[in-house]
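Removed: one protein chain of the complex. Kept in place: all other protein chains.
Letters A and B mark the chains in the order given here, with residues in each chain numbered from 1 onward.
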Amino acid sequence: MELLKQLCQVHAPAGNEVLMKEFILDYVEKNKANWKVQPEVIHGEEFQDCLMLVFGKPRTAIFAHMDSIGFTVKYDREIVKIGGPRTKHRYALVGKDSQGEIECEMDVPEGSEKYYYKFDREIDRGTELVFKCDFRQSDEFVQSCYMDNRLGCWNALKVAETLEDGIICFSSWEEHGGGTVRYLGKYIYEHYGVRQALISDITWVTDGVKHGKGVAISMRDRGIPRRTYINRVIDLARESGVDFQLEVEDAGGSDGNELQSSPYPFDWCFVGAPEDNVHTPDEKVHRHDIQCMLSLYKYLMLKL
Amino acid sequence: MELLKQLCQVHAPAGNEVLMKEFILDYVEKNKANWKVQPEVIHGEEFQDCLMLVFGKPRTAIFAHMDSIGFTVKYDREIVKIGGPRTKHRYALVGKDSQGEIECEMDVPEGSEKYYYKFDREIDRGTELVFKCDFRQSDEFVQSCYMDNRLGCWNALKVAETLEDGIICFSSWEEHGGGTVRYLGKYIYEHYGVRQALISDITWVTDGVKHGKGVAISMRDRGIPRRTYINRVIDLARESGVDFQLEVEDAGGSDGNELQSSPYPFDWCFVGAPEDNVHTPDEKVHRHDIQCMLSLYKYLMLKL
Partner (left out) sequence: MELLKQLCQVHAPAGNEVLMKEFILDYVEKNKANWKVQPEVIHGEEFQDCLMLVFGKPRTAIFAHMDSIGFTVKYDREIVKIGGPRTKHRYALVGKDSQGEIECEMDVPEGSEKYYYKFDREIDRGTELVFKCDFRQSDEFVQSCYMDNRLGCWNALKVAETLEDGIICFSSWEEHGGGTVRYLGKYIYEHYGVRQALISDITWVTDGVKHGKGVAISMRDRGIPRRTYINRVIDLARESGVDFQLEVEDAGGSDGNELQSSPYPFDWCFVGAPEDNVHTPDEKVHRHDIQCMLSLYKYLMLKL
């Protein structure tokens, strides 16, 4: 889990994913020699801070978003949300501005609807603050901020080791309004005819989806994917022998929603391990669910 | 109204329109020999479960959404909405899962914000339930679930009988987030240069739009169409002699909104009969308004 730990520590709130892009580019460069197939690495200004790995003759694309939730420094010590982080008095936050590194605390005055930073100096307007990473492992669980979605990225990089045919898209801004999946989708549809997608992201432990029972296949959240495609994914999951759980929600969303509303006919399915303590510094995922996620992705990328 | 009755009974909640697609394909195959012009029938995986009929040299496209509202089975007998159905204790629901056909009741405990199914066995997670069809006709009215939008589809299929130049797009997901109109619009704009649209859908009886006073032309709902185009439609409606009513709302939407936000310069106008008991099993439309809807579409497709 060393790779996952490193990923969880990269500063990359929505809108500023450049360090995650560089981390992944560097990782791919150093490791791809050991992979079964050498991918084409696609990136550059016309993809902003996103990147894509194209293996063999792709039929299906994995989308893993690189960005995290966080906060932006406003005026008079106030901070505003990037995405939907939980706020709590004394959460540890880190960042960097023109005066250097910052490690500060969240200040949520009792009864206040606003939240502030508490630090020994003023922080530059517009500075991004993210949760300080406290990476914890036990026999059963892995816990840290940003399992959502550094674990989804980790999963994609692990799938890459043995992937023969397929695309991995590392996307941006998923936590805050989206904005890259439509042009990534456009590119892979126009260049490779690919319109099958798997969303490698982390979902919620709920009454119907529990820790340790396997990876979740989401039949719907706020968005409703095409039933024909979902049924194929579920049939293959059954065939695979991997533990999985079916999720049905009416809230929450993912890069899938953006593919859905793009001018390209993408089928998409969210497949990911569930976590507890969603959008806090303490996101917690069961090791068995992580292993099931990886196993199922390998199987699906082979069979879809 | 036999065709409308059949359409109202097809199971096709948003995300699973495949049975409506097959019904319409079959209907077109059996009936097109009697039509004035033989359309090109366009469908296939790159259009998911949608289909298009292209007649002659098209200038205008009719969009009719095939999907209905409904419910998805969640956990512990709870059901969640597909689109925005009304919920009421004892509404009859139908569906199908791995154990076979289902006919059950909605269970809305007093004071509860959640709703459940009541059935003699557990229903598979993710199963779709839709309103049971009770199709009723009187001298004045036709009443059933899903007049919205099986009546819009019926209208399009009736227009098809005499249509010389035009496109009919049968779309999906309109009731729940959309997702097909953008690629259908892309296709017809790029292949035929068509950017005029009429939205064949059902609207609401309100203080300003009454039963029996004619088809409604919507000057706006949540979305505001381009005034120049709306004025052309209204001028033609006046010229046609068909009874119509002008609608002005600030809520509600249609496939028109998706055309509006697509990267193609579509003009659109919602033209449809009004119904009472919106999004219930008892949607009720006046026969005169249905006839006016059909007559006005024939005129508009000729003159626009």
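Criterion: a residue touches a chain if its C-beta (ideal position, glycine included) is under 8 Å from a C-beta of that chain, and two chains touch if they have at least 3 such contacts.
These figures come from a predicted structure and were not determined experimentally.
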Candidates A:46, A:101, A:120 or A:139 - the one touching the absent chain: A:46
Contact partner of the left-out chain, one of A:16, A:68 or A:295: A:16
Sole contact to the chain not displayed, among A:8, A:51 or A:82: A:82
Residue, one of A:85, A:152, A:166 or A:185, that touches the chain absent here: A:185
Sites on chain A contacted by the missing partner chain, in the whole complex: 14-16, 18, 45-49, 72-76, 80-82, 125-126, 128, 173, 176-180, 182-183, 185-186, 258, 262-264
Touching residues (missing chain, whole complex) on chain B: 195, 206-208, 219-220, 222-228, 230, 246, 248-250, 257, 260-265, 267
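In this section, only the chains that are shown with their structure count from here on.
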Magnitude of the superposing rotation for chain A and chain B (Cα, nearest 5°): 120
